[in-house]
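Got a structure for you, written out below as structure tokens; questions coming shortly.
Every protein chain except one is present and positioned as in the full complex.
Per-chain residue numbering starts at 1, and chain names A, B and C are given in the order in which the chains are listed.
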Amino acid sequence: MDIKVTVRAERGGTYVVDLNGEIDVYTSPKVKDALGDLIDKGHYNLLINLEKVRYIDSTGLGVLIGGLKRVREHGGSVRLICTNPQIRKIFDITGLVKIFGIYDDEEAAMRALV
Amino acid sequence: MDIKVTVRAERGGTYVVDLNGEIDVYTSPKVKDALGDLIDKGHYNLLINLEKVRYIDSTGLGVLIGGLKRVREHGGSVRLICTNPQIRKIFDITGLVKIFGIYDDEEAAMRALV
Amino acid sequence: MPLPQPSDTTDTVELRIPSKAEWVAVARLAVAAVASRLDFSIEDIEDVKLAVAEACTNCIQHAAGSDQIEIVCERAPGGLTVRVRDNGRGTRPEAIQSRRVEETRVGGLGVFLIRSLMDTVEYDVHPDCGTNLVMTKKVSS
Partner (left out) sequence: MPLPQPSDTTDTVELRIPSKAEWVAVARLAVAAVASRLDFSIEDIEDVKLAVAEACTNCIQHAAGSDQIEIVCERAPGGLTVRVRDNGRGTRPEAIQSRRVEETRVGGLGVFLIRSLMDTVEYDVHPDCGTNLVMTKKVSS
């Protein structure tokens, strides 16, 4: 019922944010803060790993959209790794699949040029 | 929230009952029926595998005790495989650890002579 | 033989949580447990879970003055009815509407998701006694 957030620097100035748990109205502020910190520090190429996210609601989607809007102002990008079919379905239904790059694993996401 | 019961014959006339799921007031009749069937058919050496049981309540314990009482009337035995610490704790608290043979894996349970 | 009482035919599970973000997880897990007793598929359970969570989140974020959310699950013929009700000030019926999906902005997806994931969705809005949402999901066969 909680969310664990881990951040690590990767090659090419990309920062990977590993999320583990459930993102809802209670836990999403923690994710929002982590993304906000990175962006405040000038990191605009983010790769958010949702592989270990078992649940996401519209508040969580809002945090991802908010992050995307901020990095785009600096020519950055938010790429997502998402394999859970239920969560992919939410990105499909909401059309967010069209505004995020969604990948099956970290390698594919790193290969995709910004 | 449900229980899956699988029965297989092993060497030495032992029958192994693999349980997978949760044993409570709703699901325990299914376990009771499976044990009853075996005993009705004259199989009195039972090995009940609780490794994949995530939860057991007093109704479930009652079914195991009931099975033990019936096979004992025929000189049989009920051995349990149980590795989940929470479930072992229940057997400890209730003193049932003293009336069942409780083992860490199937091999140890099979080795233990009746 | 006595006639079956209404309570024998209509099983109802009622839950009340404080109108606070931290308790939404309790609501969605309880409703998921109800749905799995009613033989919903894993995918359908996830749908109901998210719809209920979105409804609770809206009560918390928009129902001014609400301190409690009531969630009532009822076995319906071939499925499940869930009512989510707050005791806040309510809103205008026209306000219950998500943004267009094409628009990229934060927020405005909750009601859209509820309507996408459930089979029927009805809002009953009362300025005096809060918002009452009734939604149903059919067990897919």
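Simple rule for what comes next: a residue touches a chain if its C-beta (ideal position, glycine included) is under 8 Å from a C-beta of that chain, and two chains touch if they have at least 3 such contacts.
Quick caveat: nothing in here was measured; it's all calculated off a predicted structure.
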item: Chain not shown, its touching partners among those shown; value: A, B, C
item: Candidates C:A33, C:A76 or C:V139 - the one touching the absent chain; value: C:A33
item: Contact residue for the chain not shown (choose from C:I17, C:V48 or C:M135); value: C:I17
item: Missing-chain contacts mapped onto subunit C; value: 5, 7, 11-18, 20, 22-23, 25-26, 29-30, 33-34, 37, 67-68
item: Hidden partner chain, residues of subunit A it touches; value: 1
item: Touch list for subunit B against the chain that is not drawn; value: 1, 22, 24-26, 55, 57-59, 61-63, 65-66, 68-69, 85-86, 89-90, 93-95, 99
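Just so we're on the same page, only the chains that are shown with their structure count from here on.
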item: Topology of the chain contact graph, where touching chains are joined (line, ring, star, complete, other); value: line
item: Chain pair, most C-beta pairs within the contact cut-off; value: A-C
item: Chain centre separation (subunit B, subunit C; CA means) in Å; value: 40
item: Cα-centroid distance, subunit A relative to subunit C, in whole angstrom; value: 27
item: Euclidean distance of C-alpha centroids - subunit A vs subunit B, Å; value: 46
item: Contacts with two or more other chains, residues of subunit B listed in rising order; value: none
